[in-house]
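Note that this complex is displayed minus one protein chain, with the remaining chains in position.
The block that comes next holds chain A.
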Amino acid sequence: TRACAGTLRSVSVDLNNDASLLIDIPDALCERDKVKFTVHTKTTLSSFQKPEFSVPRQHEDFIWLHDTLVETEDYAGLIIPPAPPKPDFDSPREKMHKLGEGEATMTKEEYTKMKQELEAEYLAVFKKTVQVHEIFLQRLSSHPILSKDRNFQIFLEYDQDLSVRRKNAKEMFGGFFKNMVKSADEVLISGVKEVDDFFEQEKTFLLDYYSKIKDSTAKAEKMTRAHKNIADDYIHISATLNSLAADDTTANKKNLEKLSDTFEKLRKVEGRVASDQDLKLTELLRYYMRDIQAAKDLLYRRARALADYENSNKALDKARLKSKDIPQAEDNQRQCLQKFDKLSESGKKELTSFKGRRVVAFRKNFIEMAELEIKHAKNSVTLLQSCIELLKSN
């Protein structure tokens, strides 16, 4: 299967506007379990060899890029855009399997419709994963500092298989820093004594908001899934009504046919309601949950820098007491302070712009979702009214 990303990029706004570096994923191929993305770049920057080019990339390549950015010291004060999640076709695949098993109990028409529905679901997952990988790259390209990253350039340009380069990098870093973040961030962030009001507030806010948005994401997903189940039920209802209509010899026949047809149309509407809710609400919450995790990672790195600075102070005092290695200790302390200040300054900027970004994205998606709900409901109203009219006149 192939899919085009289309105009699904709504979870993050104001991306890909700078003509000096435009990135998109116009195409993707799904072979068995592997998804191959076509990353297409258009640029006016002289740092690139050509003005326009495309490369094939796998999900693991994106992860490699994300990890190298996280491990880069210079970027410690930035919110690194969250890595796109692995393409997950488990749900539609499982349903396809169940459908195959239940084929004998359905009419041919019913089976065809269920299969169509499943293929649409497959395609939706596909489109989502393309979108989320595309946004990752566009966040990078629109960031003043990250867009200049050497590895980012390699990712975009290198026309050979990246997997060899990936392996070398992994050996270099070993994912050390990343693993540390996973295990210690909450404790360290809360444990360190905060000197700056701004960061104190941010810390409290982000920790609380993260747990709430994580909860909302999970619950939104459950809600959307229930909607999909209802759409599937409508398929079976429509099919059975059709069978009843076929055998009916009375005046009821036309009524049953119209009703079957109405349910068939309604299920398409319900399906769209479910998938729009998924894109505008669940995916929005999911994306910002990961983005907030990235912001928390920034706080963690800053807390580490503060801890380092405090340790360097203690070391300097010790050195002064012993009258030994004072210049090194002073140097170390100065460097730690510099690093901490740089992180704080950059961090403040990043967190402030993050707020704005979040608010804008939520606004856009809420508006779109409300408009779509209204549109679909109006469709349903028309369908139902037409059916009622026909039954009345019969």
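Assorted remarks:
The working rule: a residue touches a chain if its C-beta (ideal position, glycine included) is under 8 Å from a C-beta of that chain, and two chains touch if they have at least 3 such contacts; residues count from 1.
The criterion applied here is as follows: contacts and distances are computed from a predicted model.
The UniProt record for the undisplayed chain lists the protein name "Sorting nexin 1", from the options "Sorting nexin 1", "Geranylgeranyl transferase type-2 subunit alpha", "Dynein light chain roadblock" or "Transcription initiation factor TFIID subunit 6". From the options A:45, A:195, A:326 or A:377, the residue with contact to the unseen chain in the full assembly is A:377. Taking the complete complex into account, A:241 is the one of A:39, A:124 or A:241 that touches the chain left out. Considering A:22, A:99, A:118 or A:230, the position touching the chain not shown turns out to be A:230 (whole complex).
For chain A, the list of residues touching the undisplayed chain reads 205, 208-209, 212-213, 215-216, 219-220, 222-223, 225-227, 229-230, 233-234, 236-237, 240-241, 243-244, 247-252, 255, 259, 262, 355, 358-359, 362-363, 366-367, 370-371, 373-374, 377-378, 380-381, 384-385, 387-388, 391-392, 394.
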